[in-house]
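Up next is subunit A:
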Amino acid sequence: MTTMSATADLASAPTRRISSGARWLAALGAVALVAPFVFSDYHVFQATQIVVYAIAVLGFNLLTGFSGQISLGNGSFYALGAYTSVVLMTHVGVPYWAAPPIVGALCFGVGFLFGRSATRLEGIYLALATFGLAIVTPQILKLDALERWTGGNQGVVISKPVSPIPGLNDDQWLYFFCLIVAVVLFAAAWNVMRGRSGRALIALRDHPIAAGTMGINVPVYKARVFGVSAMYTGIAGALGGLIAGFIAPGSFEIFLSIQLLIGGVVGGVASIFGSLFGALFIEIVPDLAKHASEISPSLEWLAVVQYPIYGALLIVTMMLMPGGMAGLVASARIRIARATATPPRI
Partner candidate 1 sequence: MQAFLHQLLSGLADGSLYASIALALVMIFKATHQVNFAQGEMAMFSTFIAYTLAGAGLPYWVAFAITLAFSFVFGVVVQRVIVQRLGRLPHASELTAVVVFIGLLVLFNGTAGLVWGYTNKEFPSPFDSRAWYGSTYLSPHEVGMIVVTLIVLAIVFVFFRFTRLGLAMRAAAENPQSSRLVGIRVGWMLALGWGLAALLGSIAGMMAAPKLFLDPNLMGGVILYGFAAALLGGIDNPWGAPIGGFIVGVLVNLSGAYVVGSHLKQTLALGVIVAVLVFKPSGLFGRTVVVRV
Partner candidate 2 sequence: MTALLSLESVDASYGPTAVLRGVTLEVPDGGMVALLGANGAGKTTTLRAICNMAVKTRGRIRFAGRCIDGMATESIVRLGIGHVPEGRGTFMTLSVDENLKLGALMRRDRGIAGDIARVCDYFPVLRQRMDQQAGTLSGGEQQMLAIARALMSRPRLLLLDEPSFGLAPVLVQEIFRILRVINREERMSMLLVEQNARLALDLVGQVFLLETGRVVASGPPQQIAADETVRRAYLGQ
C-alpha cells in the first residue's frame, strides 16, 4: 500500500491534506539543499551514499513491492551498473556525467531481457533464481576473461569528478549531481505510479491472472518493470562507484542484495517514500555501529552485532509491520487525521 493510497482515505479536507504532504516535501527538499554546506566532508559523503542507496532501494521496491516479482539479486544490477560505468569512462572515454543515462539504458535492456526470459519463474522460484544470481555475481566478476574490463580481483580505481562550480568543493558537487539524478528518477517513478501503468502494476501484483484477462500484457509488463528496476539499480551502481572511488568484486557480494532487501522491507516495499527511509537505514545504522564499536575495545562486538539484528529486524518487520516505516507513518497520519477531523455538517 503506497503512502499515496493510504492518505487518500483521510477524512480531512483535501486541500489541507495536499498542502501537508507538500510541506513535508518542501522541508525535505530544504534539508537536502542545505545539508552539504552544513556538514563535514565525511557526512556529505554519507549523504551522497544515502541518495544513491535511495535510488537502488527504489529500484528494488518497484520490482518487488509494486509488481510483486521477488528479487534477491538486485545487487547484481548494481554491480552491472558500476562496472559498465567504469568501462564507459576508462575504455570509451565517456565523461562521468554522461555515463548514468547510458548505463541506465544498457541496464534497462539487460533487465528487460532478464524479465522476459524469466516470465515462467513465479514467486519463490524467481526468488530462488535471483538468489543464485546474487551468489555467483562475485564469481563472474573475478573471471580472468573479464579482467581487462573489471580489473579482476584487485578492482578498479575511479577518479573523483571535479566540481565545475567555483563555490562547491568536489564532495559537494558530487552530492548535488547525485541528488539531481535522484530527483529526476523519483519524480519519474512517482508519475508512473500515479497513472495507468501504476494501477496496472498493482493489478499485476495482486491479481496476475485477472490482470491478464483484462488485457494487460502480463509478460511484457513484468519484463518492463524488470528493465526499470535494473535501470534504477544500475544507475545507482554507477553513481555509487563515483562516490566510493573504487570498485572490486568483493564490493558486490550477496550481502549487497540483502541490504537492498533490508532497505526495502524496513522502509516499506510498496512505497516510494519508503525507499528513502530504507536508504537512510542501511547507510546510517552500520555507520553508527562502527562508531559505537570504536568507543572502547570492550564494545568491539557492536560492529558485528548489527548483522544478527538485521536478520531479526527483517523477520519482525515483515511479520508485524509489513508496510515498513512508510506503512507506520501512513497509519499514524490516518490516526491523527481521524482525531483532528472536523465532523460533517448536518
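The candidates came about this way: all candidates are chains of the complex that A comes from, given by their letters.
Definition applied: contacts are C-beta pairs under 8 Å (C-beta built on N, C-alpha and C of every residue); 3 or more make two chains touch, one makes a residue touch a chain; residues count from 1.
These numbers were taken from a predicted model, which means no experiment stands behind them.
Enquirer: Which one of these touches subunit A in the complex: 1 or 2?
Expert: For subunit A, the touching partner among the candidates is 1.
Enquirer: Along subunit A, where are the residues that touch candidate 1 in the complex?
Expert: 64, 68, 70, 72, 117, 120-121, 123-125, 127-129, 131-133, 135-136, 139-140, 142-144, 209, 254, 258, 261, 265, 269, 301, 304-315, 318-319, 322
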